[in-house]
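For reference, the structure discussed in these notes is given below.
A single protein chain has been omitted; all remaining protein chains appear in their positions.
Per-chain residue numbering starts at 1, and chain names A and B are given in the order in which the chains are listed.
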Amino acid sequence: MPPVLEGNVAIFGAGGPVGVSAARALQGHYTLRLTDVRLSGEITQPQSAGAPLPAVPLPPNEERWVDVSNYAEVLEAARGMDALINCTVVRPHLEAAFLVNMVGAYNVAKAAVELGIRRIIHTGPYHLNLNHNADYWWDYDVPPDVPLHPGTDLYAASKFLGGEITRTFAERHGLEVITFLYCGFLPGDGGPREDGSGLGPFYTSWEDCGEAFRYALRAPTPPHPYEVFLICSDLPHGRFSPRKAKRLLGWEPQHDFQRLWKRAPAKP
Amino acid sequence: MQVLITGAETPLAQLAAARLRERFDLRLTRSADGTAEHTTAGIPADLRVPEQVEPLVEGVEAILHLAPYALQHPADADAERDVLDQAARGTFVLLHAALKAGVKRVVLASRLDLMAAYPEDYLVDETWKPLPDTSAAALAPYLAELTLREAVRAEPILGVCLRLGELGESGTTASDAVSAIERALVMDPAEQKYRWWLYHISSTERFASAAASKEPLCWAPAEG
Partner (left out) sequence: MPPVLEGKIAIFGAAGPVAVMAADALRPHYTLRLCDVQPLAERTVEQSAGAPLPATAIPPHEERRVDVTDYAQVLEASRGMDALVNCTVVRPHLQPAFLVNTIGAYHVAKAAVELGIRRIIHTGPQLVIAEHQADYWHDFDVHDDVPERPGSSLYGLSKYLGSEVMRRFAEVHHLEVAAFVYAHFRPANRPSDADGSGLYAFTTAWEDTGAPFLAALRAPATAFEQPFELFHIASRLPHGKIGGSDKAQRLLGWAPEQDFSRLWHRSPIVQE
């Protein structure tokens, strides 16, 4: 299938900061249908310091209230779209986590198949440590394709299941699913953090986060129906790298947060 | 608690033994290769040989494996081979004997040299990838670390790795090194399921790390 160079794109979970970043990067290039269980005017507190907030979309973009755990709503929101982006997430609440992270993923993939939409961008977390010996906390050069071992963490496990469901749909129905995994986010200039305050091994700037979606829509058909990418800065820790995204999507991060992981110059 | 200390002939082990003998029941073992002074305390043993190691770990609850910390200076290829073999096979044999004897934890002394290839202005901590040089001396502590790390993923034994600088003010002071070792012997991971714990123990800014000050190690360098 040819890449999605123009057309209509639905973003599920558009009220969250990843969805907002995606919308900012895609508007003007695509006509967006921004969906969430809260409309833009209702979201006034950033998820974290420096995290972007949604803006009211201007025509031809539109906003729609959609509960991703409701298939009928997802199907109608996906109708007429050329690609779907799933940024929905619930972290701490048991029932909602499974309904959104798992059933929501199922609904998005199923709607894509029903409507003949091939390209989906799915999103999820990469958990740095999960407090068990089969995680990757003590590994280096961890590839994006590493099997996720969510253990018993609610967020990790429910998102893992959503990913596996999406993979199954992709493989069975010949979809082109590009999955982005993230860990920590910061504004590209490091936000309020002080020079030399240190930085963990997996961070993404909000600005880089959004741009990756544009590349994912425009990329040629990936080698496998379900491809996972670490959308992260190229940090010196030797643990996580964005090079697969560069190779297959042509995307590379612009921010590297150097002022945080380099020693601050001594004050005179 | 009975504690086995390897590398008894090394300065680090001697410092540790002096500090810990009040609190723990110590058993020392020194290299059997003839390099140790004959007056050095400790049972001579080649850690690569199971028959020599098994008696050392009987009744022991924890092992301070300090031998890999000592910086070697192999003069030729044969010596390089021995250095690598001691580090890898020595740690392997020790670990297997420990498992068989029901030892609960191994505290390994490794070297901050593994991180020295990063530019000095990088804020390197334990989450950064080790970059050892390819000399046998540089690889030796790295091999000991890897052996312990991978084994404790699979086996029910705790592995605590302390990367120390050169002993002294410009690396890790003796006092800081020994206090960290003492903490590593008694730290309680409580609800944490990891069996591998890695800490940078530095008395200088370069590798200063917040991780060691937190649970479960709760260590801080001495003031001043």
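Heads up, the rule we're going with is that contacts are C-beta pairs under 8 Å (C-beta built on N, C-alpha and C of every residue); 3 or more make two chains touch, one makes a residue touch a chain.
The shown structure was predicted, so the numbers you read here are calculated from the model rather than taken from an experiment.
Touched by the hidden chain within the whole complex are the displayed chains A, B.
When the full complex is taken into account, the listed residue touching the unshown chain is A:136, out of A:12, A:136 or A:229. Residue in contact with the omitted chain (choice from B:143, B:185 or B:217): B:143. Along subunit B, the points of touch with the absent chain fall at residues 48, 50, 77-78, 80-81, 84-85, 88-89, 92-93, 95-96, 99, 131-134, 136, 139, 142-143, 146-147, 150-151, 153-155.
Mapped onto subunit A, the interface with the missing chain covers residues 133-134, 136, 139-143, 145-147, 223-224, 243, 247.
Here, only the chains that are shown with their structure count from here on.
The centroid of the Cα atoms in subunit A and the matching centroid in subunit B are 41 Å apart. Chain contact summary for the complex, subunit B toward subunit A: residues 118, 120-123, 125, 127-131, 149, 152-154, 192-196, 198, 205, 210. Taken in their complex, subunit A has these residues touching subunit B: 129, 131-134, 137-138, 140-141, 196, 198-201, 236-239, 260-263.
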